[in-house]
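Inspection log for the structure reproduced underneath, given as structure tokens.
One protein chain is absent from this view; the other protein chains keep their places.
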Amino acid sequence: MLPESKGQATAAVAAATPSTLVALLHGPDQPGLVARVAGWIFERGGNILHADQHRDTEAGIFFQRIEWEPANGDASADTSAFHRFAAGLGMQARVASSTHRTKVAVFVSKADHCFHDLILRSRAGDYTADFALVVSNHPDLGPMAAGYGLPFVHIPVTAATKAEAEARQIAVLRDAGIELVILARYMQVLSNDFLDGFGRPVINIHHSFLPAFAGGRPYHQAHSRGVKLIGATAHYATRDLDEGPIIQQDVARVTHRHAVEDLVRKGRDLEKTVLAQAVRWHLETRVLVYGNKTVVFD
Amino acid sequence: MLPESKGQATAAVAAATPSTLVALLHGPDQPGLVARVAGWIFERGGNILHADQHRDTEAGIFFQRIEWEPANGDASADTSAFHRFAAGLGMQARVASSTHRTKVAVFVSKADHCFHDLILRSRAGDYTADFALVVSNHPDLGPMAAGYGLPFVHIPVTAATKAEAEARQIAVLRDAGIELVILARYMQVLSNDFLDGFGRPVINIHHSFLPAFAGGRPYHQAHSRGVKLIGATAHYATRDLDEGPIIQQDVARVTHRHAVEDLVRKGRDLEKTVLAQAVRWHLETRVLVYGNKTVVFD
Amino acid sequence: MLPESKGQATAAVAAATPSTLVALLHGPDQPGLVARVAGWIFERGGNILHADQHRDTEAGIFFQRIEWEPANGDASADTSAFHRFAAGLGMQARVASSTHRTKVAVFVSKADHCFHDLILRSRAGDYTADFALVVSNHPDLGPMAAGYGLPFVHIPVTAATKAEAEARQIAVLRDAGIELVILARYMQVLSNDFLDGFGRPVINIHHSFLPAFAGGRPYHQAHSRGVKLIGATAHYATRDLDEGPIIQQDVARVTHRHAVEDLVRKGRDLEKTVLAQAVRWHLETRVLVYGNKTVVFD
Partner (left out) sequence: MLPESKGQATAAVAAATPSTLVALLHGPDQPGLVARVAGWIFERGGNILHADQHRDTEAGIFFQRIEWEPANGDASADTSAFHRFAAGLGMQARVASSTHRTKVAVFVSKADHCFHDLILRSRAGDYTADFALVVSNHPDLGPMAAGYGLPFVHIPVTAATKAEAEARQIAVLRDAGIELVILARYMQVLSNDFLDGFGRPVINIHHSFLPAFAGGRPYHQAHSRGVKLIGATAHYATRDLDEGPIIQQDVARVTHRHAVEDLVRKGRDLEKTVLAQAVRWHLETRVLVYGNKTVVFD
């Protein structure tokens, strides 16, 4: 097992700082929302640290991310009270404590670049999260996970056993109390049954091209087409894989001098940074999903 | 004179939309500020459209940009009342109406790339501003200004006549009611007397390099040093030219294949886009200056 | 008419520098090609200034851009001799003189941002080209063209008159000796008959998105989808509009705070810079097309 980095110590110190609450809320726009939310917190003795609002004027929807220190540090009472308050306004709310460490499972297949990147960032104290579990349809990365001291669950998936395998995946995730699944180049499409059964967010990363390419071997297609940019997109997994709400995107420049292998290598670097940023925003309760898009309060 | 583009028509339509107020305020942080500001607007029947807050926790300063529709569209009463309200909180405030068209003067010397870029954006309706005046220490761009139908004032500047020339500049700006000066590659340093005498914002654009180069001919120095990036920085002019609060920065990649002329050309493109963005943010009342830095509510 | 900028003077000076030849050649790879081409130039007393090679190892094709000073400045003899030499090697060659000013026509509809940008760059001496003609299916930009002292030809296009209109376009281009057409937001699809009849390069610019969107109003679709990047692609027009060989691409970052109008505005800025760069590379004989892709010797 790799020794623990000093990130763990940093995380411990961070946990000692006073707890704050972060709420993401959205719903039908109406006059006075900003004042009513701020007033509610103020009256209960809370102190607002950050507040960011957005209006989708076409759709008539109001969005807000608001962070405050509750009076006496009584986070749990404020959390339930805020949910009731938001419901009274006809709004949907999600409230998270800044000290809550989200339990994360990483799904992998054979590629290990996003896997290493996420785990090393976690160990460096970048994320308020516990990476608790690695799940894979292949055994290859098992020793790597062991090297990091992480439980590794090998669940093979075939067309014939997919339903059964996914049921087992859900059972494993529930047993471990997992709150977020990250698909770190997991090369299997998750069924709707899995997504519904797990019932919690799943973040995926995939390559993106201008123009887009249907079919297999997209880097070969992009190379044949002579594209000058390649990209990566991180999004929440939904019933249409690769079509869920986009969290983050980025591109890198390529030229005719780059072979297909260079495109693949540059693509790996993009996938790492784009996925890492999307995961960070999610863990910091900065991503609000509505319809098929996101509002990222960065 | 170049015919008017359809931007003017767009601007006219925009002016017909209901007026909103935008306030930028900042001052010592204290609990309840968000609630009190939002409450004040709500009680007067206003509807908050956007609100963005920021805290400099080290310095203990609170910053806010807030935009609202005043009740009955009574913008001027709300403006003065808000100033009093902010003063009561110990905060500094600036309030602008969304329909106010800022009067702008552009200072130029001989280079015309930023000049054309700004004027064409203005004509395309990109800015809620009236470009009212072009001032130059050289006569060269006079015919260009005339082509756009813009008054052009040629005020030569020499070491001996600088004080006198600046006094005349200030007089011209005051007569025209100018509220913002843009230095679009104006190759003269403005004295503190000018900045104090004019008493309104001045935005400047200059090249930036990693590492920085002192002395003349910076593109030649950057080329000699083999830099891989060149940059441009837009900032408010202050007593130390090139050292005022930064509004926007950007860079472009260069290689050994680029001659000094290529660096200069790429620098021109950077200067155009960086200056245009800084001007846009300023005109939309998105830039709050404190100390020697800015908070840009983009 | 806008007065001429000092760019014209710069161009005049550039024309006084000694003429060089630039050859783009490609064909089946074979050992010794670099040596044979270099040897041919050397034996005739020429001095090679730049040479850049590329191999598509999968397709077995060799690509070269080579620039040299011919002995005694005898460019025209070298040009025809080089064509024969390349043919003897089984290669296709294109040879251009550095002092040749390409005759350019700009096609526009109503949008004027790319139009102004190209013309101003031309006037600044950025291009070794003569912008000789503006062609439009609408009369709107006629006065703008007149302001720049450029001939403007209004050729309306309807479904019924398209064939006839294109025939007239070709006639106009031929009369003016046009060697390159730039579609600067020209909102008509050119038919294969036009492309074949004109028989010279046509460069187009269009928006690009990740993911791509079929159908109309792409900026609205991108906004609905919550994309985090918007892009633009410059390419040679071919039988499949928007599908020809890509010359240059770039992207800009957008957030939920950007309305559709902001996406459109940022798209305009992208279109300007991407098209300007593609045109520059084409005019400097840096773009070699083969199959449906380009090799850009930048």
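A few points about this structure:
When the chains are written out, they are named A, B and C in that same order, and each has its own residue count from 1.
Keep in mind that, in the parts below, contacts are C-beta pairs under 8 Å (C-beta built on N, C-alpha and C of every residue); 3 or more make two chains touch, one makes a residue touch a chain.
Predicted model only: the values in this text are computed from it and were never measured.
The shown chains contacted by the absent chain are A, B, C, with contact judged over the whole complex.
Note on the undisplayed chain: of the listed residues B:54, B:94 or B:110, the one touching it is B:54. In the complete assembly, the contact with the undisplayed chain comes from B:251, out of B:157, B:181, B:205 or B:251. Per the touch definition above, the residue from B:144, B:227 or B:275 contacting the chain not shown is B:227.
Listed for subunit B, the residues touching the missing chain in the whole complex are 54, 56-57, 63, 208-212, 224-229, 231, 233, 243, 245-251, 255-257, 259, 292-296, 298. One chain is missing from the display, and on subunit C it is touched by residues 31-36, 38-39, 41-42, 47-55. In the full complex, subunit A touches the omitted chain through residues 1-3, 5-6, 110, 112-113, 116, 120, 124, 126, 140, 143-144, 147, 257, 265, 269, 273, 298.
Note that only the chains that are shown with their structure count from here on.
Inter-chain spacing, taken between the CA centroids of subunit B and subunit C, is 35 Å.
Shown for subunit A are the residues that touch two or more other chains, namely 54.
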